[in-house]
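For this view, one protein chain was removed and the others were kept in their places.
Should a chain be cited, it is by its letter among A and B, assigned in written order, with residues numbered from 1 in that chain.
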Amino acid sequence: MVFIFLVTGLLIAVAIGLSLYRVVAGPGVFNRTAAVNVIGTKTIILLVVLGYYCERPYFFDIALLYAMINFIGTLVFAKYLERGNLWS
Amino acid sequence: MVIIHGIVVAFLGAGLFFTFVGSIGLLRFPDFYTRLHATGKCDTLGGGLIILGLLLYHLFQYPGTPLVPAKLLFLVLFVFIANPTATHALMKAAYKTGVKPWCLGERRQ
Partner (left out) sequence: MMEGRKFGIVLTFCIMALFWVLLSGMFDAFHLISGLICCSIVTFLSHDLLVKGRSQKQFLKSIRLALYIPWEFWQIVLANIDVAYRVLHPRMPIDPLIIEFETSLRGEFSLVTLANSITLTPGTITILVEPERGKFWVHAIAKEPGDALLVDQTMQKKVADVFMEWER
């Protein structure tokens, strides 16, 4: 069963590598921002799976925190790209 | 015990399938708006299924700590609310800045 967690983690890492192509080659800034958001979501899943593989329960708190940071980062970027500045 | 392991492997398999579909959609679709369709829906559900499978595994392997499954459940709910909101914010920014949507028969962008 622990071996299956290792295989799952490796496959998620392959999926992150696939999304990295869109970060490099997306024409324009919007494609790159969307791909970075996708990589952040997959990192959260990878953290939870590795928490079970290495038997360290503190990784789940880090995953929760990174979910919030990723969300706020994407929202701030979208607001800046829409208005040109962050304050009114 | 084997039944529980089988159900957990089924959840992990389905979650991995949807995660890969999300990444392949990000590469294959011809336009920014359609790529957001692929990632905004498939990434959320794939991640949710994987974490739900691990939650089931935790309930049967370590029955002494009931707070960790509650923490993982909150993580799943947060991702289900946060990912569509971030997708909508990005799409609104692109629409107002003037990124043109793709119609059938044009070139890839």
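Throughout what follows, a residue touches a chain if its C-beta (ideal position, glycine included) is under 8 Å from a C-beta of that chain, and two chains touch if they have at least 3 such contacts.
Just so it is clear, the model here is predicted, and its values are computed rather than measured.
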Please work out which displayed chains the absent chain touches and list them by label.
B
Residue numbers in subunit B that touch the chain omitted from display
17-18, 21, 24-25, 28-29, 31, 33-34, 36-38, 40-42, 44-46, 67, 70-71, 74, 80-81, 84-85, 87-88, 91-92, 95, 101-104
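To be clear about the criterion, only the chains that are shown with their structure count from here on.
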Rounded Å distance, subunit A centre to subunit B centre (Cα mean):
11
Contacting residues of subunit B [partner subunit A, same complex]:
5, 8-9, 12, 15-16, 19-20, 22-24, 26-27, 32, 35-36, 39, 43-44, 46-47, 50-51, 54, 57-58, 65, 68, 71-72, 74-75, 78-79, 82-83, 85-86, 89-90, 92-94, 96-97, 99, 109
Could you list, by residue number, the parts of subunit A that touch subunit B in their complex?
1, 4, 8, 11-12, 15, 18-19, 21-22, 27-28, 30-31, 33-35, 37-38, 41-42, 44-45, 48-49, 52, 57, 60-61, 63-64, 67-68, 71, 74-75, 78-79, 81-82
